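For this view, one protein chain was removed and the others were kept in their places.
Chain IDs A, B and C follow the sequence of writing; residue 1 opens each chain.
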Amino acid sequence: MNLSVSLGRLTLPNPVTVASGTFGYGVEYARLLDLNQLGAVVVKGIRLTPVRGNPTPRTVEVASGLINAIGLQGPGVDGFIEKYWPFLKTLRVPVIINIWGTTLEEYAEVARRFDALEGVGALELNVSCPNIKAGGAHFGTDCRLLAEVVAACRRATRLPLITKLSPNVVHIAPYARAAAEAGSDALAIMNSYPAMAIDIETARPRLGNVTGGLTGPCIKPIALKLVWDAYQAVKIPIIGMGGIQSAADAIEFLLAGASAVAVGTANFYEPQTPLQVLAGLRAFLERKGLTDVRQLVGAAQHQLG
Amino acid sequence: MNLSVSLGRLTLPNPVTVASGTFGYGVEYARLLDLNQLGAVVVKGIRLTPVRGNPTPRTVEVASGLINAIGLQGPGVDGFIEKYWPFLKTLRVPVIINIWGTTLEEYAEVARRFDALEGVGALELNVSCPNIKAGGAHFGTDCRLLAEVVAACRRATRLPLITKLSPNVVHIAPYARAAAEAGSDALAIMNSYPAMAIDIETARPRLGNVTGGLTGPCIKPIALKLVWDAYQAVKIPIIGMGGIQSAADAIEFLLAGASAVAVGTANFYEPQTPLQVLAGLRAFLERKGLTDVRQLVGAAQHQLG
Amino acid sequence: MFEDTVTILANERETDAYFRLVVSAPRIAPRVQPGQFAHVRIPPLREALLRRPFSIFQVAGDTFSLLYKTVGKGTEALARMRPGETLSAIGPLGQGFTVPAPGGETPLLVAGGYGMAALYLLAQRSPQRGVVFVGGRRRVDILCEREFAELGWEVRVTTEDGSHGERGLVTQPLVTELRRGTTGRKLFACGPTPMLRAVARIAEEFGVPAEISLDQPMCCGVGVCLTCVVPIRTATGWEYQRTCTEGPVFDARVVLWEVPE
Partner (left out) sequence: MFEDTVTILANERETDAYFRLVVSAPRIAPRVQPGQFAHVRIPPLREALLRRPFSIFQVAGDTFSLLYKTVGKGTEALARMRPGETLSAIGPLGQGFTVPAPGGETPLLVAGGYGMAALYLLAQRSPQRGVVFVGGRRRVDILCEREFAELGWEVRVTTEDGSHGERGLVTQPLVTELRRGTTGRKLFACGPTPMLRAVARIAEEFGVPAEISLDQPMCCGVGVCLTCVVPIRTATGWEYQRTCTEGPVFDARVVLWEVPE
């Protein structure tokens, strides 16, 4: 049975990855599961310099979901390479580094820095974080800016580029096309959706940052539709994510057109989820008499004709 | 204790209404609850002519939510007036009629027809239904078209107009302003969010219409953020909705800036929800020593300053 | 139509995946007509929001019972509930079967699986006794045979694997029976859609009236959401009608099994 899938020039041993920001730098979960069984490890978003992030509270639990406004706390490129790379580079599966910046130049500079690092699997451009003032979603909700960011990173590195699109647009197709045309090897869909919650006792927003991004099972039907739409718009592969907590969820994304999937929020409540998804996917293929996971990719679209 | 709120020229006895399409034409629930205790009855979307709607399956249950693609099945203006108006006009609370069309002219014509009907409380312009090909969301995701639809209806009727905005936009503020400037008396936020689900056994979309609109508790954090944003953009009152199933949910919307709320999907699983929300709201005001529900409206925004 | 918090009095396995639930529901039980259903909220289902519809199987004083099959998360959660716990039920809902008038038609009931649940009250309240044709895949899918027999009805069992009664589909003995005569007979059917469709075809062929109870996924159960619609023939063409409100029981002749053109 073949489980490997390709994201342009990057080949994954299997389609089950993890979502940036929900898996730390890999090392934190290494004692709970075998990272080398994943399709790829995707690390928390890194910008050039260290970032303190937003005031607390930074997450709030809602019906079948979570709102977060972490604010991309992180050690910056140097801190990341010093603290986490020595561990990450020992993994046998691809490591995908999620990067961001507040300017075009910073995006490109971060890409350039990682280009110089031996062993990086791919860079994922986060142009869709709703929780920071400059950068983030700002680049992801303007087609022209999006194309510029992707092109700037494309010029800065030969690493495979994955553009992580914002869900917060009228139609995703033009953004998907803009990223593909600017040289992105693959797309990641979706990031969190702008959202908030209010504490009725204090009449205050529940998040220190006032608003945040919604993730978890509650957004799955939205994410699936975005993957469905993007698959019709572009030929480059898609990593589907948004609320995946079971093999059935992952299979829905594959059928809609994703070549790979990422488990995000579910890691927080069930760290075994990625491995459970992988085992369930294997069992499903077997039961259906399929020999290659790629037979599932987009199958619901092909069937409708 | 004052519970009445005003939506521009329309005064509601209390802020708890129901969401169009989740309460039929009122009569269906009349045996389960006293409609005259509601803030308003809002009926299913009506266009000029009868509509058969979409193929089945039309709804699918998802985590903390529902996806629907009913396709605005309805009797048309004449059928509505003949079958349902005789009952609705006997109600002592305002009846709000949700209307739509496939062209500007049809919207205006429907508005004109209801202008001629004695006793209508207000018209709610549905420019945001994701489940029909022509009309619906098409008008709600283009600021210029939105302004034209509202202006056309404004010219066609002196009834209070409520514009029901689409959530599926990058920023809601320009749409809120466009509706206000074109003469809308109030806004309704939000309609369902484009979404889908796939049956992994058959590899087919679960809805006859392929895609549909997501509603229920899962979308509440998104809806709340949209109300929050719109409140900052316009002075006209807002009816908040999206996943309300308890008084606490409703209070969150009021604190974010809604002057009234609507209970939607929750009616399907708990028809008493609107009355439970109202009772809970009353108890909350009492416990907090407040004498007027309007003291809550936007309080979370005022507090942040 | 009432919405009541109903208390579970019993909830026991019948055979295999079938359970029998008895609840105390003083406002609903006395008003049930054969073929009507209750729309039940199962509290342990939390992230699954909707009620589940079930035919009302039997009524006795202030109680009614359901006969249900565990097929998914709702019915499985229901099967784990214990006496003393409560559910919310809305009922009785929908248009049930037309109970034959005294001296009127002789009813022939056709049931597949939990379809038996919709037919018991009809058998009990019909002034004429008739025949009930029960079909299922295996022996365990044949429910409450004895209870129908105790009403004085003749029960003819078919199973697809032949493990009980005649081997084959429930429609085979029905056809045999109709070949013996059709006058004064009327069909009443509840079960999977393919079975209902076959029954409708047989009724047409033999020129006997038939009422069938459709099984459509539901959402509100009370007519507001327009989820449960089926295409129904009208004087001027066809229209979508609601299984929960105009149905679940329809005259077999008006049901269009496919949406026209």
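Convention: contacts are C-beta pairs under 8 Å (C-beta built on N, C-alpha and C of every residue); 3 or more make two chains touch, one makes a residue touch a chain.
Here the structure is a predicted model, which means the values were calculated and not measured.
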item	value
Left-out chain, listing which of the shown chains it touches	A, B, C
Touch with the omitted chain, as defined above, among A:22, A:98, A:211 or A:301	A:22
Where the unshown chain meets subunit A, residue by residue	21-24, 28-29, 31-32, 44, 52-53, 55-59, 61, 63-66, 68, 70, 73, 216-217, 265, 267-272
Those residues of subunit B which, in the complete complex, touch the missing chain	63-64, 217
Subunit C, residues in touch with the chain not shown (by the definition above)	44-47
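The criterion applied here is as follows: only the chains that are shown with their structure count from here on.
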item	value
Identity of the chain that, by mean CA position, is farthest from subunit C	A
Chain nearest the global centroid, as defined over all protein CA atoms shown	B
Where subunit A and subunit C are represented by their mean Cα positions, the distance between them in whole Å	48
Distance between the centres, which are taken as Cα means, of subunit C and subunit B, whole angstrom	36
Rounded Å distance, subunit A centre to subunit B centre (Cα mean)	34
In subunit A, residues with contacts to at least two other chains	63-64, 217
Residues of subunit C engaged with two or more neighbouring chains	47
